[in-house]
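Before anything else, here's the structure in question.
A single protein chain has been omitted from the complex, and every remaining protein chain is retained in its original position.
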Amino acid sequence: MENLEELLIKGDKRAIARTITYAENYEDKAKEIIKKLYERSGNAYIVGITGPPGVGKSTLTDKLIKNLVDVGKKIGVIAVDPTSPFTGGSILGDRIRMQDLSQHPNVYIRSMGTRGHLGGLSKGTYMAARILDIAGMDYIFIETVGVGQSEIDIVKIADTVVMVLAPGLGDDVQAIKAGIMEIGDIFVVNKCDKEGADKTVVELNMMLDLDEKKDWRPPVVKVAAQENKGIDELIDKIDDHKSYLIESGTFQERRIERLKMEIIESIKNKLMKNIFDKIQEKEFSSRLQQVIDKKIDPYTFADELYKDVFN
Amino acid sequence: MIDKKKLEEIKNKKEEWEVNQRQKVVSKFPERKKEFKTSSGIEIKEIYTPYDISDIDYLEKIGFPGEYPYTRGVQPTMYRGKFWTMRQYAGFGTAEESNKRFKYLLSQGQTGLSVAFDLPTQIGYDSDHPMAEGEVGKVGVAIDSLYDMEILFDGIPLDKVSTSMTINAPAAILLAMYIAVAEKQGVSPDKLNGTIQNDILKEYVARGTYIFPTGPSMRLITNIFEYCSKYVPKWNTISISGYHIREAGATAVQEIAFTLANGIAYVEAAIKAGLDVDEFAPRLSFFFNAHNDLFEEVAKFRAARRMWAKIMKERFNAKDPRSMMMRFHTQTAGSALTAQQPDNNIIRVTIQALAAVLGGTQSLHTNSRDEALALPTEDSVRIALRTQQIIAYESGVCETPDPLAGSYYVEKLTDEIEKRAFEYIKKIDELGGAARAIDLGYIQKEIQESAYRYQKEIESGERVIVGLNKFQIEEEPPKGLLKVNPAVEELQKQKIAKVKEMRNNASVKKTLEALKKAAEGDDNLMPWILDAVREYATLGEITDVLRSIFGEYQQQIIL
Partner (left out) sequence: MERPIRVLVAKPGLDGHDRGAKVIARALRDAGMEVIYTGLRQTPEQIVEAAIQEDVDVVALSILSGAHNTLFPKITKLLKERGADDILVIGGGVIPEEDIPFLKENGIAEIFTPGTPTSAAIEYIKQHVNRAV
């Protein structure tokens, strides 16, 4: 594509899409673009939307976008779904709930597969967020499936994390609280018109009250996303949290943390790729036969390989 | 019942046979497959004997035709009295074209009409809506306002015919139009005969022509039940359909389990709305699929009848026997047809139709051989109809009710299907009923798993489809397929414009506003819809009013 950078700055959807593809595939072109345009970034506010499957995250995101677009905001959405560890494939179905809005000139939606990346984000998420930021988005929503402590990277990338729950999860609130209570800056009980919603709200509030040492007490917001109820209140709470972050100085702290993560993430990716390439150079496959034939044990072999690679 | 001693003897003999006869043969000549299963995954044994059905109480579980639990059929004489109704589904293009077709059919002695609507009509869009582009008149007739409905039934006395309408999400509107046409003919609603499909739950899981979310949709359905029980008493207010659930990939067990679960949801909703069960339940009817696995299909129909009788009697305390009788229409499986060697489909349809007849259906539609390719031609439709007539007049299977009863295999299969289907219903109950299970995506997920498994079985060659993955030939592409005239869309647009010019737009506005107000409250919406229809408000306008209050259903995608 010609003038990719120019188009990207203008927020051209195709340019954004292609640049994110570069990022996702870890092609150097993505880095070159970010290198040139880095100073333009830093203005977008990043909201993480997470929670167990089936609680209505995408519908909620859809309504949030709608209300923000109506007041002239530009929105980028990254919806992350797990990639099958067996086939490497994935079905990305979050977009379906946001199809109506995706045609709005100020909305860009991208589905990403985790592609083997652990922690709930995909490998290119940091870069993709950076790209959306450069493209002039006011808000970036990152939607991930989060059911436990293994998927909490959303905390590291987002300014505000919205943890979405729904009634009818049964005892799950109890079961998953260990994993989620520290993650959310705001808790949403979606489908609040359904039976059991009030009970979920009470339970959440009780658990949140137990943790007194925090100076930000995460609010619990009742929402019925499908019916567009409680969305304005949720947006207010996101703004409140933003103000809190700024006034308490936490905002800057979080962003520095994120930068660190972004850098480490990049090193990790590079390192991993490097190691794999190098290992291959050291005739990994042929030497593996020795382990299979039990001439050498896997750990000694690993040590040898490590030495070969790093010396 | 066979006495205990005899049974023991049979059991012992069977074991001897297994060792002395079967094992010997199998050790030399292995069976064709490691395991034999029905399409629902029910294991099929090496042999069935009286021992397998010794725990089935004849009087309690099988009984007599026309008597509870109706396993053997809903009428005492079944096809010794009269054959099933041979009803072929038809309709395309404009109301004018379909009207001509109807008149022709009536002149040939047919008394029942079956109307297919195009997709925009089924989803509540007028023909001039952008979403309707390319779809007008394609899979059925386009109806935009009372004006089209008047043309569709012009010259057809509505007190003399029975009309079946395949319409779901906007069923209330089309029924209102039908009533309004009758009024203009001077026919009062209590003289009207017919059926609307009106089964929204299966639209969410299988057929896809939904509009509103589950809650308001259920309200519209109970509104129709209530209205018809008062004013249109001879109308079949719903046809609870497993057909499309099966087409979407469900197994035989899933087909009846999910259909009956939907049926339970409708009954519960109506009771909750204050109706007496025996007031509306006799007007409930069902619609099933007939697939290739002959014995499993027959067992499925028998199991479904027995289950529904039990559900109505024990769960809902129905008193009127008619509330417990499951009457159903059957259509042969469209998804079982192949585009390859299409003439083979005639044989498939024959087997499927035979299953429906052996299963005691009340009416039957047989698919045409070319339906995997396009809408059927006249020749193909005739062969499909002849298939039914040959079964009826030549095969001899109609001469006694439920001829497969007492087959050790079929009785055992009937029992097993019932057991498994009830397990599904229990699970759905635990989730909070069919509507909730659909909102959670549970039923969709189960169907998709089966669909994917079926496809993989075909691709691996484990399941043989003749002409598709075995016995293939080089073929010329088929010729002479039916085409719908693309000018229909333009014609419909012109008619809408004309209607909007000629009607009293102030009255239309008034009735639509009144409908809106009613929708916001709890009133029965039928009278308000009827008012709007009489003023020539369009289908799209009425649906839009309801959309503005009810919202639209969001598809649950679980893959």
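Chains here go by letter, A and B, matching the order in which they are written, and residues are numbered from 1 within each.
The rule we apply is simple: a contact is a pair of C-beta atoms (placed from the backbone, for glycine too) under 8 Å apart; a residue touches a chain by one contact, two chains touch by 3 or more.
In this text the structure is predicted, and so the values were computed from the model without any measurement.
Student: Can you say which of A:Arg14, A:Arg217, A:Lys268 or A:Lys282 touches the chain missing from this structure?
Tutor: Of all options in A:Arg14, A:Arg217, A:Lys268 or A:Lys282, contact with the hidden chain holds for A:Arg14.
Student: Which one, B:Ile42, B:Leu119 or B:Ile238, makes contact with the chain that was left out?
Tutor: Of the listed residues, the one touching the omitted chain is B:Leu119.
Student: To test your reading of the contact rule: which positions on chain B touch the chain that is missing from view?
Tutor: Considering the whole complex, chain B reaches the absent chain at 119-120, 122-123, 125, 130-135, 138-139, 203, 206-210, 247-249, 335, 338-340, 372-375, 448, 451-452, 455, 458-459, 468-469, 477-479, 481, 484, 555, 557, 559.
Student: Need a quick check: the contact residues on chain A for the chain that isn't drawn.
Tutor: Against the missing chain, chain A presents residues 1, 13-14, 16-18, 20-21, 24-26, 83-84, 87-93, 95-96, 99, 102-103, 108-111, 113, 115, 273.
Rule of thumb we're sticking to: only the chains that are shown with their structure count from here on.
Student: How far is the middle of chain A from the middle of chain B, if each middle is the mean of its Cα atoms, in Å?
Tutor: The mean C-alpha positions of chain A and chain B differ by 44 Å.
Student: Over in the complex, which chain A residues touch chain B? Could you list them?
Tutor: Going by the criterion above, the answer is residues 54, 59, 91, 93, 96-97, 226-227.
Student: Across the complex, what residues on chain B touch chain A?
Tutor: 213, 440-441, 551, 554-555, 557, 559
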